[in-house]
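Here it is, the structure, as structure tokens.
With one protein chain held back, the other chains of the complex are shown just where they sit.
Naming follows writing order (A, B and C), and every chain is counted from residue 1.
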């Protein structure tokens, strides 16, 4: 199979463009592609980005630098409570934020990756989540029509990846990473450990190489601020 | 965690009732719960079943005995070409058969398991698959509304299961097994090898124990006829 | 899991809430007070904890004290897993919830309405963290147990006739356990079913501004029964 290992600088320069929709893995710190995000901040000046990420990270790590630099037009997330700086930015009207229930967030991304244009759900019925959403009646009950989410680029952090792009996650790091890897035109996987192609048992691959464009090595994780 | 290992006879007697909808894993021979199916045939006399299974097996193995015994009212499948006896039964009007495109078959079951009442898809648009199905217009294009499938009982064969019910599949045996395990009220997993709870690395579990009711040992596989 | 010294009334409500957890159950614990529940469960009871960021089989923090940053709970704190745990992604995690395989969600609340409505995710203008997985847990767990102080810091009861805050879910709360009493949704109305032995129906109902009926089979529970 093709060797998809490259430098983080090359991967980022080749994949990321102004105005794109970028999915970023992670839940808290697990699975956040810190090394790739740092490269996006450092070696590119792309802006007007739409980020799709479970949360807004904490101040000083992850997507926070891009948010602070005003390079993000909109964040689609499920929870932003750990980043008061972002909440303040949002309250000043500097950045748009759309909040989606977490399981539906994951399902909208899965739909985008699996070629399913929309799903029906009753999650959020009777709450403000239903505002502005189309409803479909099924057996006399109303369901929300939730549209698929797709991205131009997915940035995700795995624990082990082989050179072809097959990837494996440890512990609770998998979260949104695998599904985001299926839903974007280009996929950059950073990995703590890069192994020879075939070194991950084929049954235990979490994200198959068919979805992956580049594999890059993870640098050290950021310390808590 | 609870120990879910029992005898196949007990599992089958406890779970399966007349008139139920039963999902049966497998694609060709891989993942077919031969031991459990044999017990359903041998130790119960339940009939009027709706079976949901990728294919109709070959004559003499798998679900064929239940089909031949007239205990199946309807089969929902994607392909029945390897069982001419069943095709003949169907042509004689003795049993109903609904054919669904394979990926949509899997998605309908996933929707049933994931609490999603329906999905939209363009698979089958412009073919006879669209007959009788509701259409939803999205951005000016028509999509089929495909309803979720759920079952009363799922019967699936894994390669390794721990005593709590966590299961792992070798090679191409996984096919429809995992998703069926999520979509039914009761789930019986037969396994080639039953190991102590915790012996499967938690990252490599394909079907988590939360979905499983009983674990039973697989007997020898049938020979080709 | 977080560790702070609990107040007496918190210990009381946790002791009572623990009695709502069935043997063999798969349980999700919301952030805050619910995370203290495990130590109130009888040790013989088999309960498996679900963490919505991606696993079943959550256990207490690392026994040797070394945090494993690859195993965190939904609040971001390092924890560990028990034998038989399974890690999965967010899809499977919420498929478990929406598909009916989560037996119990134990949640906190800003307000619970007498019809079972729950508000616990947003205080407009003040607290806008996002609902995370809260809506799925509230709407789809097979049983939803809210645990809460009976009276908030401003002296207002958590049980109200109608939620003023944005809802997390409609008619989703099955049981509310406070430090004074237990309420259950019966015929679509929150009903006082149990009073802790250091309280009376009056001391339970007088301070709250909600039209609650009292069960004919009202029970008394002694916190010393823990």
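What we mean here is this: a contact is a pair of C-beta atoms (placed from the backbone, for glycine too) under 8 Å apart; a residue touches a chain by one contact, two chains touch by 3 or more.
In this text the structure is predicted, and so the values were computed from the model without any measurement.
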Partner chains on view for the chain not depicted: A, B
Of B:2, B:46, B:65 or B:125, the residue in touch with the unshown chain: B:125
Subunit A residues that touch the omitted chain in the full complex: 1-2, 110, 112-116, 162, 164, 166, 182-183, 196-198, 202-203, 205, 208-211
Contact footprint on subunit B, counting only the chain that is left out: 27-30, 54-55, 77-82, 87, 99, 101-107, 110, 121-129, 159, 169-179, 206, 221
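As a working rule, only the chains that are shown with their structure count from here on.
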Most distant chain from subunit C, judged by the mean position of its C-alpha atoms: B
Inter-centroid spacing, subunit C versus subunit B (mean Cα positions, whole Å): 35
Inter-centroid spacing, subunit B versus subunit A (mean Cα positions, whole Å): 33
For subunit A paired with subunit C, centre-to-centre distance based on mean C-alpha positions, whole Å: 30
In subunit A, residues with contacts to at least two other chains: 107, 121-122, 169-171, 174, 206
Overlap residues in subunit C, where contacts from two or more other chains coincide: 55, 81, 87-88, 91, 94-95, 97-98, 140
